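Note that one protein chain of the assembly has been removed; the remaining protein chains are unaltered in position.
Order of writing sets the labels: A, B and C. Residues in every chain begin at 1.
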Amino acid sequence: MTLEVLYFAWVRERIGLPREQVETQAATVADLVAELIAREARYEAAFADISALRVALDQDLADFDAPLCGVREVAFFPPMTGG
Amino acid sequence: MTLEVLYFAWVRERIGLPREQVETQAATVADLVAELIAREARYEAAFADISALRVALDQDLADFDAPLCGVREVAFFPPMTGG
Amino acid sequence: MRVSVQAEAFDLGTELAGFGSAGSTGAVVTFTGVVRDETGTLEALEIEHYAGMTTRAITEIAQKAQARWDLSDVLVIHRYGVLGVGAPIMMVATASAHRAAAFEAAEYLMDYLKSRAPFWKKEVRSEGAQWVAAKHADQDALDRW
Partner (left out) sequence: MRVSVQAEAFDLGTELAGFGSAGSTGAVVTFTGVVRDETGTLEALEIEHYAGMTTRAITEIAQKAQARWDLSDVLVIHRYGVLGVGAPIMMVATASAHRAAAFEAAEYLMDYLKSRAPFWKKEVRSEGAQWVAAKHADQDALDRW
């Protein structure tokens, strides 16, 4: 499947781009993260501490063990600091 | 001594005037209230339930057993309902 | 700090111009009380006050809030006289570095104004006028501070 993967704040800065299309067979978010980390050091730097990150699937907050079946958009970002 | 006595809200309406000068030797607020009650039925109506009233001495909230020595202005009113 | 007791209406936006303009202000909370008419029978709200005492009582309450929280600004406006449905009755505004202090100070001001500032409300309806009774809940609200 092809996923639209988005990055925000320092995750975006470490990876060096705001979004990309990823062709993957990953079953869960955690599997996708493992695939990305295996690619290049910049992904490893961004995903070094998963507990410091949040993920949204199709614009809804989700957990890292959530399945990717049927998902089109995955977003990774640090904890929000709005308000 | 001569006291300036003020009435507000339904206390004012029952007594029928907003303020008056009272010549008195009352030692405390409670003594003054007793004197006023003895005067006329309208004062009795206003002061029937002292627990439903508040008193201020020279524009500071006070108790009914407070002394009147040195006081110039006494105000009687129901619990406040501002805000 | 600014305290105003007035008959005139006020506009929240106008009153807040320049409010809390210190660089340390990160949070501004406002409360506005409005004449409410849930039954559709209210003709007017009459607010009586003890002119010699109101500004002084409100100033003391505002000073207590300033002593308790780190506030960069405080504003209290309270009207008296005859007000129609939907009219603003009073407002408070608090400015602080952080939101918790601004919220708490505004609630503190409201709780004390309700029970300690010398204003009395009378509801005028077609069937007659009636003084608003003080609520036990308003008195109890002071216990949390």
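Here is the rule we use: a contact is a pair of C-beta atoms (placed from the backbone, for glycine too) under 8 Å apart; a residue touches a chain by one contact, two chains touch by 3 or more.
Here the structure is a predicted model, which is why all the values come from computation and not from measurement.
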Chains still shown that are in contact with the chain withheld from the display: A, C
Of C:D11, C:E127 or C:D143, the one touching the omitted chain in the full complex: C:D11
Contact with the hidden chain (one of C:A7, C:V34, C:A51 or C:A129): C:V34
Residue ranges of chain C at the interface with the undisplayed chain: 11-14, 16, 20-21, 23-38, 40, 85-86, 97, 99, 102-103, 106-107, 110
Sites on chain A contacted by the missing partner chain, in the whole complex: 6, 8-10, 12, 56, 59, 61, 73, 75, 77-83
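As a working rule, only the chains that are shown with their structure count from here on.
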Chain at maximum distance from chain C, centres defined as averaged CA atoms: A
Whole-Å gap between the CA centroids of chain A and chain B: 72
Length of the line joining the C-alpha centres of chain B and chain C, rounded to whole Å: 26
